[in-house]
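Reading through the structure tokens given below for one structure.
With one protein chain held back, the other chains of the complex are shown just where they sit.
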Amino acid sequence: MAIVLGPNQYGKAEVRVVAVDRSTPRHSLVDLNVSTSLRGDFAAAHTAGDNAHVLTTDAQKNTVFAFARDGVGSPEAFGLRLARHFAGSFDWISGARVAVESYSWDRISVGGQPHDHAFRRAGGEVRTAVVTVDGDEPHVLAGITDLVVLKSTGSEFWGYPVDRYTTLPETRDRILATAVTARWRYATTDLDWDAVYGGVRTTLLETFAATHSLALQQTLYAMGEAVLEQHDAVAEVRFSMPNKHHFLADLSAFGLANDLEGQPGAVVYHAADRPYGLIEGSVLRDDVKPADIAWLGTPGFC
Amino acid sequence: MAIVLGPNQYGKAEVRVVAVDRSTPRHSLVDLNVSTSLRGDFAAAHTAGDNAHVLTTDAQKNTVFAFARDGVGSPEAFGLRLARHFAGSFDWISGARVAVESYSWDRISVGGQPHDHAFRRAGGEVRTAVVTVDGDEPHVLAGITDLVVLKSTGSEFWGYPVDRYTTLPETRDRILATAVTARWRYATTDLDWDAVYGGVRTTLLETFAATHSLALQQTLYAMGEAVLEQHDAVAEVRFSMPNKHHFLADLSAFGLANDLEGQPGAVVYHAADRPYGLIEGSVLRDDVKPADIAWLGTPGFC
Amino acid sequence: MAIVLGPNQYGKAEVRVVAVDRSTPRHSLVDLNVSTSLRGDFAAAHTAGDNAHVLTTDAQKNTVFAFARDGVGSPEAFGLRLARHFAGSFDWISGARVAVESYSWDRISVGGQPHDHAFRRAGGEVRTAVVTVDGDEPHVLAGITDLVVLKSTGSEFWGYPVDRYTTLPETRDRILATAVTARWRYATTDLDWDAVYGGVRTTLLETFAATHSLALQQTLYAMGEAVLEQHDAVAEVRFSMPNKHHFLADLSAFGLANDLEGQPGAVVYHAADRPYGLIEGSVLRDDVKPADIAWLGTPGFC
Partner (left out) sequence: MAIVLGPNQYGKAEVRVVAVDRSTPRHSLVDLNVSTSLRGDFAAAHTAGDNAHVLTTDAQKNTVFAFARDGVGSPEAFGLRLARHFAGSFDWISGARVAVESYSWDRISVGGQPHDHAFRRAGGEVRTAVVTVDGDEPHVLAGITDLVVLKSTGSEFWGYPVDRYTTLPETRDRILATAVTARWRYATTDLDWDAVYGGVRTTLLETFAATHSLALQQTLYAMGEAVLEQHDAVAEVRFSMPNKHHFLADLSAFGLANDLEGQPGAVVYHAADRPYGLIEGSVLRDDVKPADIAWLGTPGFC
């Protein structure tokens, strides 16, 4: 038996780059958090402290800033430029992974007119992209995270098995709330990245809203199915969806009903933090060629 | 010399209450984080462990849920109802403070139509209210926090004194970015709370955008001044505004200019985390009666 | 009526400075987070964007690093050096506030011997200091935050008043847990800061442990009283103590008792996040001269 080095990668995480297009008085803004990772033959660094193959993470950071100088475009396109550059930079580098978070900014309106150079960060959801280049082959995952959505009705939960520890009452009407993390893999790199991202996002939101839900799993699957039906470029979708529980407040001790029908006023819920259900799953085309490497290092089950 | 109990208060923090108006098929939603504090004679609890005066924090939580059953309305109105209730509940309770955070949700659009009962959490900024009732006298602070805004030009910084440790170069064109926390005190409780809140928020955003800034202090003051000029009900405004530094990336080592004019592509900045400038200040009417108690326990300088 | 500038301050927040004493092969380490604020006449910056009085926050940051070059010592002493420097630097600067967080590191043991230059961050509690110099007068607050402590018995809660919304059952034996934030003001600056800090910390821990508690308020007061009794240099103490609720799990539906006596195995609790009780209070000597300015800008009630 010998002790050996297994899989490894390294890079610079969370390079916070903001690129402003000032080519006209009407500025535009891209705000990214970029993380790079290199894969290849770095054995000597591990076993002997020999850095001859170790392109510094400082240089990787510099590359991100330098490449942004030419303009960024979409997160997917910027990730592809960077990942191809790194993967092609030295013989011993066999691949690269570039993960991008993109934060949205809206123009501030002044007197009803969107301002040329003043912005408000939109907050909420974050757009993500993960580009992996393995040898010459590129893989692109797009995604969205922290998309917090809620239905105040149109959600049921019943018909589950009962074991010794099951005490939950069935319900035909509950709040369904989750913070969607979705990642989808494109079958091609020849895309209008922003357009298809916007389309998938709309599909996710509309399907969440329109699905009468008997289980969060059902909603998850419906969202994935709709994405695949409506967007040919998508090969598979993976979800992580916490069930953000909203418990009906029990006000009976105070002589107050808190049921769903018939009273004026409001129905009152407690929004709980922990614990929470966590539903994870994937939806894919049955003829899709697997691409494990596209997902390597990306958080989440599957 | 004796050792004595000084000022004290206690309550239940961060009651997460969601109230849904289901009186029509078009639901509406209020999502709050409510913290209560009671003030009065609680000396015996401190010095002898005698709880005869200690209305439990559990009961305070129950009260929040029970009062929400009748409908919540604005954060300010809900805070007033609760604070008046607590302040009037027992002889030994002389005052109450109720702090509310309010999270916004937008309707999800399906096929271009806002959905009746499906929502997306807006993210970003949080609306705040702090209501203090001291005896019978109410005080209301409204506020906004985490309002992240940025100007990509229209900001300068120069003319400052130079000491031994001053090395910063002057600039006539920089990014100005901040995360506004603003709190303003109303001179009255007879207000359409949502309308005036919306108006102040618009004033803050418009003034940030429209002010050509020579200092973040100048922007802060202009924002406060505009609020007071445009909203008679506001007596004073207090701000805490971090200077979220965006540093121009130095790309000269790579043969790349990164100046503000003349190149195609983008101007590239590094968005820094720490340290950051922190500008705090207040703007008020010179004839305003001070109301220290309105601010007691609310974070921030002044 | 005119609109005027009210109280204001500005500075550099969260300068993360690590100072290593390498004067012998046995290194020692100080790890600080330093925030500076200046007070004085900055009106022109606010009303006219005139920065002639604005010592840059960048220079303040540089000063922190430069002063650390001479060695840091205790957080209180370092804060005093900095605050006195800033307050004396320009005519228009009337005062300065320097807040310091200090993170502890323990030496790693190798073969039972503490290593000369390898350390593990201790985690948990953070030592704090806030130094305010107003004119020439210095004020020093020491403190501790995130000191999470728990008693698994020796805590009761009963005898409270019952209103319509009170449903909590009384208990003679509960878990008492809190995350102590304590800040105390010294009556002098002629102290061995590290020694007195260590002494107060020990007093806080021992008193929390040894007090049979009928109310968290009682524990708070006992802790403050003990600090004042045992440490002459302390003039007053202020606490913020969340009641980190641990609820006895109800296992009766599974045929399991979960009471406190008589069973083998363990007693099971759910550690809840939100909401939580929040107890805030102060303990002081009755002959102490108030010093509001010492606390100005420091979070917390009182």
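Order of writing sets the chain letters: A, B and C. Residues in each chain are counted from 1.
What we mean here is this: a residue touches a chain if its C-beta (ideal position, glycine included) is under 8 Å from a C-beta of that chain, and two chains touch if they have at least 3 such contacts.
This is a predicted model, so every value here is computed, not measured.
Note that of C:44, C:68 or C:96, the residue touching the chain absent from this view is C:68.
For the chain left out of this panel, the touching residue among C:153, C:167 or C:188 is C:153. Touching residues on chain A toward the chain that is not drawn are 1-16, 35, 37, 42, 45-63, 66, 89-90, 157-161, 163, 165-168, 213-215, 217-218, 220-221, 224-225, 228-229, 236, 238, 242-243, 274-287, 296-297, 299-302.
Residue positions on chain C in contact with the hidden chain: 15-23, 27, 29-31, 62, 65-66, 68-72, 105, 108-111, 115, 117-125, 146-154, 175, 205-206, 208-210, 246, 249, 251, 253-254, 256, 258, 260-261, 263-273, in rising order. Against the chain not displayed here, chain B makes contact via residues 164-165, 167, 253-254, 273-274.
Note that only the chains that are shown with their structure count from here on.
Averaging C-alpha coordinates per chain and comparing to chain B, the farthest chain turns out to be A. Remark: rotation between chain B and chain C after Cα superposition is 180° (nearest 5). Chain A and chain C have Cα centroids lying 37 Å from one another. Computed from the mean C-alpha positions, the centre of chain B lies at a distance of 23 Å from the centre of chain C.
The mean-CA centres of chain A and chain B are about 29 angstrom from one another, to the nearest whole unit.
Shown for chain C are the residues in touch with two or more other chains, namely 165, 167, 274.
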